[in-house]
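The complex appears here without one of its protein chains, the remainder shown in place.
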Amino acid sequence: MASPGIITFTTDFGASDSFVGQMKGAALSIDPDLRLIDLCHEIPAQNVAAGAYVLETGYGAFPRGTVHVAVVDPGVGTSRRAVAVAAGGHVFVAPDNGLLGRVLGRERPECAVELEPAGPGGAATFEGRDRFTPAAARIASGTPVESMGPLARDLVVLPVAARPEPDRFASIPVIHVDRFGNAVLDLRAEWIGAGSGTDDAPAIVVRTPGGEIDRLHRTYGEAEGDSPFLVVNSAGYVEIAVNGRDAADRLGLRPGDTLDVRLGS
Amino acid sequence: MASPGIITFTTDFGASDSFVGQMKGAALSIDPDLRLIDLCHEIPAQNVAAGAYVLETGYGAFPRGTVHVAVVDPGVGTSRRAVAVAAGGHVFVAPDNGLLGRVLGRERPECAVELEPAGPGGAATFEGRDRFTPAAARIASGTPVESMGPLARDLVVLPVAARPEPDRFASIPVIHVDRFGNAVLDLRAEWIGAGSGTDDAPAIVVRTPGGEIDRLHRTYGEAEGDSPFLVVNSAGYVEIAVNGRDAADRLGLRPGDTLDVRLGS
Partner (left out) sequence: MASPGIITFTTDFGASDSFVGQMKGAALSIDPDLRLIDLCHEIPAQNVAAGAYVLETGYGAFPRGTVHVAVVDPGVGTSRRAVAVAAGGHVFVAPDNGLLGRVLGRERPECAVELEPAGPGGAATFEGRDRFTPAAARIASGTPVESMGPLARDLVVLPVAARPEPDRFASIPVIHVDRFGNAVLDLRAEWIGAGSGTDDAPAIVVRTPGGEIDRLHRTYGEAEGDSPFLVVNSAGYVEIAVNGRDAADRLGLRPGDTLDVRLGS
């Protein structure tokens, strides 16, 4: 897999410090020709599950061979492993704490290695700059993943919701609320017999604090009025939306909540 | 017009999701040598008028031939048109919903075309990634605008405030409040007989909830004390400011409010 020389960054570092900028400086210090792209830096602080969703749903838009650095790392500097993983035609560099867990729930790793510790001048409190990014920059510059360290086995995989049995209510978590207030369910669009529902037996029913929702629209703007409805988002997950409004706020939904969902047969 | 290979991005996508990153991934997937610059992603959700102001006042700093993608798009996936427009030496790619309305109020379009729908794998809910950005990337890579689709006529133009008649109060909207609390009026600096006012007949008078303002300063730091004053901002609009303070907060001004303004003769 030839590298296109692109690194993306996903962190919980926010924008009020220079942490993200310093990671980019570390990358350019290794190879000034790398392309450096922000995927997201507003992962809620130390929320590994939220980072896992953003990473899973974001990396696919990039060219094959892109290196994705992700740092949401409550255990920075401790004994949790730091890994580089080739999977799905991309490379991921991250702590092995579940942050890659959703990607790895979908893509079998082709190669996974444990990264060396940061050098003697490195800070134990900022491995994003001193360990993860330098490794990513070397890989994006052409160093093969397998030469970056000893093989790593048994990576942490997050439990991704399985396809619920048809015609029975199952408990499905809200995995993300986006900027517009759309509440994403851990439910793949391909699990719905889309278009197969009827008024008597809709293809999907979601129970929310504001009532049952079974209307599935193709786009936000198609929905009339301000009733909540379902839509397949751009990452292939089912989400709850209200046209022009913040659905999560309206229904009191937050990431981590669970809702009863029934799929048609 | 040769392309310098630069794309800017203006959206209401915020920073808490990976949407902006995914658009950049889509651009690099078409041409990995493109330069990708954020213009603004904190347009208030679905506020087309706010996006129109940011776009109008931001694009001019870029080299001629830059392609500006703008997505504030309540009607994503519906029948509103998606267009590419060459105007003022730049190219704009956006929904035809008024987002280009202020640019087009100033610059006559040289060429406007309607973009093809997103391909079969595209998401109806994320045309920013699957329709607008791919078109922008092709244009920034050298594809002529006129070859991108059928000619589009009758683009949506926003009503830009006209020059008020002298010596009479006219109602002028606050079109933007910037990070520092400066409240921008839809009033061009060149309409003021700058320097021509006197204490008896000032060049401009603005009635606010905190009283009339007729003092015009060249810079923020020139103003003494904490009285509100007027200043010409870096985009050529008149704004209300308080030295070292948040003028909008102090005077209770928000975008969309209107104020009575009188210009001297």
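A and B are the chain letters, set down in written order, and residue numbers restart from 1 in every chain.
Quick note on the criterion: contacts are C-beta pairs under 8 Å (C-beta built on N, C-alpha and C of every residue); 3 or more make two chains touch, one makes a residue touch a chain.
Keep in mind that this is a model prediction, so the values were computed, not measured.
Enquirer: If the hidden chain were put back, which of B:Val174, B:Val231 or B:Leu259 would touch it?
Expert: B:Val231
Enquirer: Of the residues A:Phe126, A:Phe180, A:Tyr220 or A:Tyr237, I need the one that contacts the missing chain.
Expert: From the options A:Phe126, A:Phe180, A:Tyr220 or A:Tyr237, the contact with the absent chain belongs to A:Phe126.
Enquirer: Since one chain has been left out of the picture, which residues of chain B touch it in the full complex?
Expert: Chain B touches the missing chain through residues 4-6, 8, 10, 15, 35, 37-42, 54-55, 57-63, 66, 176, 178-180, 218-222, 231-234, 244.
Enquirer: Touching the absent chain: which residues on chain A qualify?
Expert: Residues 12-26, 28-29, 32, 36, 45-46, 74-78, 123-126, 129-130 of chain A touch the chain that is not shown.
Everything below uses one rule, namely that only the chains that are shown with their structure count from here on.
Enquirer: Round to the nearest whole Å and give the separation of the Cα centres of chain A and chain B.
Expert: Here chain A and chain B have centroids separated by 32 Å.
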